[in-house]
Structures are given as C-alpha cells and as structure tokens.
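One structure, pasted below without further comment.
Missing here: one protein chain of the complex. Every other protein chain is in place.
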Amino acid sequence: MYINIIMAGFGGQGVLTLGKLVCLAADSAGKNATFFPSYGGEQRGGTCNCTVVISDEEIGTPIVNKADYIIVMNEPSYDKFKNSVVSGGTLIINESQIHKSEVLEGINQVRVKSDDIAAEAGNRLASNMVMLGAFTGFTKFVGEDVVKEIIKESMSSKKQYLETNLNAFEKGLGQGE
Amino acid sequence: MERKFMKGNEAIAEAAVRAGCKFFAGYPITPQNEIPEYLSWRLREVGGDFVQAESEVSAINMVYGAASSGKPSMTSSSSTGISLKAEGMSYLAQAKLPAVIINVGRCGPGLGGILPAQSDYLFATKASGHGGFKMIVFAPSTVQEAVDLTYKSFDYAYRDRNPVMVLADGVVGIMMESVELPDFKEIKAPDWALSGTENEELKEIIPMCWSGEDLERDNIEMAKMFRRWEENDVQYEEYMLEDAEIVIASYGTSARICKTVIKEARKQGIKIGMLRPITLNPFPYKAFEKLDKSIVRKILIVEMTIPSQMIEDVELGVKGQIEIDTFGRSGGVVISPEEILNKVLEVKEGLK
C-alpha cells in the first residue's frame, strides 16, 4: 500500500484534524505515515489543506500535487483540487456544501452529505468525522476499530464530544462502502 | 525506544531533551516556533531552563553563557534569524564551547518569506560568521533523521568543543511523521566547565587571544579538527547507485522528494540513483570522487534554491570528470516530483 491523500476545506472544518487522525490510525496499525499542512502567514480564516501519505514502505515525498484520494469539504477546495486526482483515483465530496456536479474524466466521485449527516449524529461540526468514516469505509486503509480507538484517544480531554464524534464516524462508514 | 507520531519541530525538541539538553534560548520565527514552544515547558520538567530571549542575538549569547557551565545548550531559528546568530556562533567556536544550533530553513534573502527553502547551504557550510570557523552541519531528510541527528549533535559538540548545526528546512520542521525516540542520556559537565566546585585553579572561557601567535595556534588546531572531520565524520546515503548513469545529488527534503522520482524513473527504465549528503560539512567529496566515470554520465543537483549552492562542493568532488546539471525551485516553492521527473527525462534525452 502506498497512497497519497489531500484534504482541503475552510479553516475550522477540521481538515487538519482529519488528516492527523488518518495518520495516527495508520501509525498505530504499524504503517508509515506523513502529514504535511499547508501554512501561510495568516492565523485564522481562509482555506487550508494538508497532504497525507500512508505506506507500508519508505515514504518518499510528503508533498504531492496529484493524489490518489482528495477530500474536499467546500466549493473553493473543490475548484482547486478537482483536477488533481490521479487517473483512477477518487474525489470525496462534501455534498452539503458543494453543489456543483460535473463529469471528471477517469476518476471516481464519492458524494457524502457530511454536514447533514453530522447534524443527524448530533453536531454539524463533526462533519470531518463523517468524512473520516467515509474514507475508512471506502479505502479500508486500516480496520474501523483502529480508527475508533484513535478517535477515543484523541478525544480523551473532550469526553463530552466523544459520543457525537463516534456516531458521526459510524454513519460515515456506510457512506463510503 | 518510544514510537510517536510527531511534528518535526517538536520531535527535534524532544530529541534534544533526550540527548541531555538542559538549556534553550530562542526568539519566535516561523517555521520553527514549535521548538521554543515545546521546550518552554519541557525543559523545566527535566530540571533545565528556557528563556524567550529579546532577540536571536541575545539567544545565542545566552546559550554561550549556559554552555560555559558545561550544561548542554541549544538554540534554534530560521534563516534570517540564524544570520543574527552569526557573531555568537563564531564566539562559541573561538571560546571552544559546545552548542547545538537548529536552522529550520526558509526562503530568502532578506525577510524572504516563511515558506521552506534550502538557501542557507553556503552560509551553513562555508562561513556562518566571521573569522574562519566551521561547524559540522547535518541535513536531515525525514523527521526520524532530524531526531537522530539532533540527538547525535550534542555528542559531536562536546567531543569537539565546537558548535554543531542541524540544517533542516520548513518541510521537515512542520510535517508530522512517526518517529522512534531515543533513550534519555546525560552529558556530564566536562573539566573545562566553570563549575566553581573543585580545585582552587581559576578557569576562563575567553573568545580572544592577546597574542597573534596564540591565536594562530588556535587557528591551526581548528584546521586539524576540520581535517579530522573529513577523515572520520562524513555521512551520506547511496540510493540505487549501482548501475546509475544519472546520479542525483540532493539533500534534506529535496532528496526525499527525489526518492519518489527515482522509483518512478526506474519504472520507466532509466538507470538513476542518488548520492545524498547527510553531513553537508564535512562534505562527502570522496564519495563523489569515487563515482565510476565509465557508468555515471551526468550528475543532477536538485535543491530548493536558485542558483544551486551545493554545486560548489559537488564540483570539488567530481573534479571536472563528470558533467553536472542543476535543477531547483526557490522562493518557498516546494519542488514537485513531476517537475523533477521531467528534468530527469530531459537529462536522459540529452545522453543519447
């Protein structure tokens, strides 16, 4: 296994958290993982993205222009990255915010109403957890139990949000399958 | 060994603590801020201390003071901030004080920008300050290597009583990766340290000499040390070199990106490999010198700086025996595997 993933959205949509959780899950399953956040001078607002590489072998570049999977959480990210998926790769789209629908040659599109599903799970802000579920379900990069453990560990100081997040993750799982 | 998924800067900081570092002074500058942030609380947990200095100039001089006590000391900054430490690094060298200096490089010159670059090669390896001193300069390519080299840097600094530089770049600093953290160790205060405990003999740490002959003697000793480094301390990685007719010379993040390129180029049938300096000083001249001229037809230097800086050392290594080409991006633009591959294809085409 050697996969590149780009995750993009507004600051505040939990894109970086999503990337880190994917890495932590891969790491705990004994895989190599790298996480590279985009960084600019500004402290708040604007779009942000990160690149994640997961592999069983030595990881080369931690930054890529073209990725096997790209998760876009808002329209500016969709516009920016829709043509950056490698041939045969997959674009995972937050359909709650991205209403564009176009034919993109040679790639798969997975549409997830992740904000709405998160709202059903108890908190619209847990949209990134729905995406984490969708990505896990779709790629099976590690077992879903591994990811759940990572979510639990990462929420150990914010236990009040744990149930909602796990709920959102579970609902996401089915979306990707 | 403890495995952890960590940000490069924090991993560097933790590696320093595990190497026995007890003092850090620094000044905020992107992209290395997690180093002082982490050490501000971490050092006090292990009986050390941290000072947020009023400037980079001040920070390196605080390190100079702390090192005089024999306690392992470190500072970090990024490119433009390292310029401000130039005077202090020279003083450390002449006063024979060990210290570790981390440079998480950004683009320049001037204020340049906060984005990653490899524009400090010549500054780090040839003249990091006035007076003709040099430092061992390590260039980590991954977060793990940043950990391992930072950890080792303290040993080299104490062995030589000389500052050591870890020249990382913004990518290594801010990316996250799984690392194996080394065990904790202590570095005991050496006899030269101003410890004020034992005998009645008074001690001095003085960065000057009153007589020209004495200073010249120091210069000669330093020159011998530089020779010893070239004999004993050169480190580099040979990557798929055996049959390579194109050899990439690259270090740090660029070299890591090149590994992806080399794998892809090999799939396309191109005989390509890489010689990656891990110590930029001492530079692996001999490794370049012994490249088989009947096989290697071109060296391609890949760096995130324009114009190439490492070319000055590669040329000294190959002594005009192999043609050299260069490829770089600069200004904070991280070089992409695709564009390097295109360059490789162009070089390959030129070989016919």
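Lettered A and B in written order, each chain numbered from 1.
Rule of thumb we're sticking to: a residue touches a chain if its C-beta (ideal position, glycine included) is under 8 Å from a C-beta of that chain, and two chains touch if they have at least 3 such contacts.
Here is the rule we use: contacts and distances are computed from a predicted model.
Candidate names were "Membrane-bound O-acyltransferase family protein", "2-oxoglutarate oxidoreductase", "ABC transporter permease" or "Cytochrome c oxidase subunit 1", and the UniProt protein name of the unshown chain is "2-oxoglutarate oxidoreductase".
Considering the intact complex, the chain excluded from display touches B. The hidden chain makes contact, of the residues B:A15, B:V51, B:V100 or B:I340, with B:V51. Across B:E45, B:E204, B:E242 or B:E349, the residue that sits in touch with the chain not pictured is B:E204.
When the whole complex is considered, the residue among B:L39, B:V63 or B:A265 that touches the unshown chain is B:V63.
Seen across the whole complex, the unshown chain contacts chain B at 22-23, 25, 49, 51, 53-55, 57-59, 61-69, 71, 73, 87-88, 91, 95, 194-196, 200, 202-208.
To be clear about the criterion, only the chains that are shown with their structure count from here on.
Centroids built from CA atoms put chain B at 34 Å from chain A. Against chain A, the residues of chain B that register as touching in their complex are 3, 5, 30-31, 114-115, 170-171, 174-178, 253, 256-261, 263, 334, 336-338. Contact residues of chain A toward chain B in the complex are 20, 23-24, 27, 32-37, 39-41, 58-66.
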